[in-house]
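Handing you a structure now.
All protein chains but one are shown in place.
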Amino acid sequence: MQNPYLPYPVKIDEIITETEDKNLKTFKFVFINPADEQKFAYRAGQFAELSVTGKGEIPIGIASSPTEKGFVKFTVNKVGLVSSFLHNMKVGDVMGIRGPLGNSYPWDVLEGKNVVIIGGGFAFTTLRSSIIYMLDPVNRPKFRDINVIYGARTPGMLLYRDELAAWERRDDIHMHITVDATTDPDWKYNVGFVPTITEKKAPQADSDTYAIICGPPIMIKFTQPVLDKMGYGHDHIIMSLENRMKCGIGMCGRCNVGKEFVCKDGPVFTLAQLNTMPKEY
Amino acid sequence: MKVISIDKTEWANGIEKTKSIYRLFGPVKENTWHSFMPLGPGEQPDMAYGNSRLSPKFLVHPQTEPMFEYNLDEKQADHHVLKEIPKDVSPKAIIGIRPCDASAFLLVKRNFDTPTYKDPYWLTAYNSLTLIGYACNQPCSTCFCTTAGCGPFHEEGLDAILVDAGDRYLLKALTEKGEAYIQSAGWATSAPSDADQSIEKLKSTAEKAIASHVSTDKLRNQSTTQLYDAPFWEEIAFSCINCGTCTYSCPTCWCFDIQDENHGKCGVRMRNWDSCMYPLFSLHGTGHNPRGAKAHRVRQRFMHKLKYYVDKYDNGIQCVGCGRCIRLCPVNIDIRKVCNQMNSYDPAACVCPV
Partner (left out) sequence: MSLYIDKIKETAERLLKDGSVDMVIGFRKGSVPMMNEPCFIQKPQEVHQLVWDSNCGINLANYLTDRKEKIAVVAKGCDSRNIVNHIVENKIKREKLVIIGVPCTGMIDKRKIAGMFDKPIDAVTEDGDIILVTSAGKETRLNKTDVLQENCALCIHRNPVIYDELVGDLIEEQTGIDRYAEVRRVEAMSPQEKWQYFEDLLSPCIRCYACRNACPLCYCPTCFVDESRPQWVGKSQDPIDTRTFHFLRAYHCAGRCTDCGACERACPVGIKVRQFTSKLNRDCLEMFGWEAGLTLDQRPPLDTYKPNDPNDFIK
């Protein structure tokens, strides 16, 4: 019997401090046993349990894309016991990764469609994975228009700034980067909250256009009415939930929203699905 | 399957014989209650018992279970790499488990044995067990098994069922595991041809003796969100002190926590029972708690057992009617009452206080 609780041993290969408040770091891991990389075959939108030996595990969305080989990447916000410890670890340290876990964004449904990605703050990790995945030369023809609306409080709080800039220069993806406010005179992108920018920049709804939203509750709360107004059907709005997790495989009982386990049946749900579930997240 | 007759004077001897093959567990009296304990040489299960105070679930799902071990000493090879801890797969038998508690294992199995993932700890322990059940001739007043998908003579989940027929036991094997156990005990006297009728008669008397009932017929069709928003949760939850007594004594509660515990440079990743009654259970790292209030947690416990489980598996409620939570709750929260309230809830007829 394969033990679903046993993490693959990994080594920290690189650590990048992402944001000006230094609370977000991206960890690049390589598998100690190369064969494990095959076993860890994942889709954009899935997550994994990062296992810090001696401290515990944390569920984190996978920020790298299945099209990137030889490593996996996670961007971790420093909040609790495990993430704080992880933030102090060094390149070369050994830990574990357990997964991939959860469903993913519905790539079978999204194929041939327009995709609007709406992200806020540090909830951009699996969205990065998705963008890299879609922009891969093999995959790009499978999708129609790609729009990305991504906002943070300040320019320094945006994740993956170099990549954002690179995407800005491309013509096969429409970037709408925004910040709540900035004093930077050189800021050349949008200023305004995500819901406002969404209203201005997102394409009008049609049956071939899907929106993926990830962000803090407040952003979601105000973006959803905007999408409603623009005519997005609730089965065309895709969201990724977070809840406290331990097992990641639907067994330990804590992350449920109604009868669904966020870890196993989710974390990705359509708004139409969420409408039938208690608001317990 | 065939019924064996065991003269009560032959019982202890047979039990003793099986210990050469099986590690045995059975009800043992401690002060005024019974607990399931290992039965060493010469130790016999106390068959004059109603039911154990806590459920025997811990024999499959221990309150603390080491999962992996590791060392944090960077000088050691494989430091920081988790290693599996070998588990005992030798045959074990629980003697005298009540049908409700055995049936509970089947309910819990749906959680631990899924098409996608198999929980190796739970399954290894469960598969190594032979369950020799003990039919309840005299159910207690808080038992409501007959309306909770179970019953005092319920056979599903057992490998054999033992019936107290006065001067003798009647023992019916239900599975090959049960047959094997009976064989190892050397009990071989076929029961008289009317044994089945005797069992039926005792069964029907026992079922009639179950005085308390729940209604579950409408739960499936209730709307999840409407039940969730029902006005009665505040009142049900008022007296709750959010302890873990109901969940820890329940044979069908399985929730757990995973923790690393270090001792010097070595450590163990273990899992411990956890409870939806505890605020920490669902607390996010950010401080946000989707079940931050007592009423939310009480609702979660009952919704899980009586609605979410029902919907997820379409196989009845996540409760076998053993009545332990009713007997042990320090403030008398009664699942029978809550179940009936949920079942009969009519949102249209509800005059909301707000």
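Each chain gets a letter, A and B, in the order it is written, and its residues are counted from 1.
In the analysis below, a contact is a pair of C-beta atoms (placed from the backbone, for glycine too) under 8 Å apart; a residue touches a chain by one contact, two chains touch by 3 or more.
Quantities reported herein were computed from a predicted structural model and do not represent experimental measurements.
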Response to the item:
By the document's definition of touch, the residue of B:N111, B:S128, B:Q222 or B:S249 touching the omitted chain is B:S249
Worksheet item: Which residue, B:V81, B:A125 or B:I326, contacts the hidden chain when the whole complex is considered?
Response: B:I326
Worksheet entry | Candidate in contact with the missing chain, chosen from B:Y22, B:F105 or B:Y278 | B:Y278
Practice prompt. Touching the absent chain in the whole complex: find that residue among B:S239, B:N315 or B:S344.
Written response: B:S239
Practice prompt. Over the whole complex, note the residues of chain A touching the chain we left out.
Written response: 80-81, 84
Discussion item. Just checking the interface: what residues of chain B touch the absent partner chain?
Written reply: 31-33, 50, 53-54, 63-64, 140-142, 235, 238-239, 241-245, 247-249, 257, 259, 261, 270, 272, 275, 278-280, 326-328, 330-334, 336-337
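Everything that follows uses one rule, which is that only the chains that are shown with their structure count from here on.
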Item to complete: Please give the residue numbers of chain A that touch chain B in the complex, ascending.
Response: 1-7, 9, 32, 51, 53-58, 79-80, 83, 93-96, 217, 242-244, 246-247, 249-259, 264, 276-278, 280-281
Discussion item. Looking at the complex, which residues from chain B come into contact with chain A?
Written reply: 67-68, 70, 72, 79-82, 84, 111-112, 114, 116-120, 123-124, 224-225, 228, 254-260, 262, 267, 269, 271, 274, 276, 281-286, 288, 290-291, 296, 300, 303-304, 307-309, 311-312
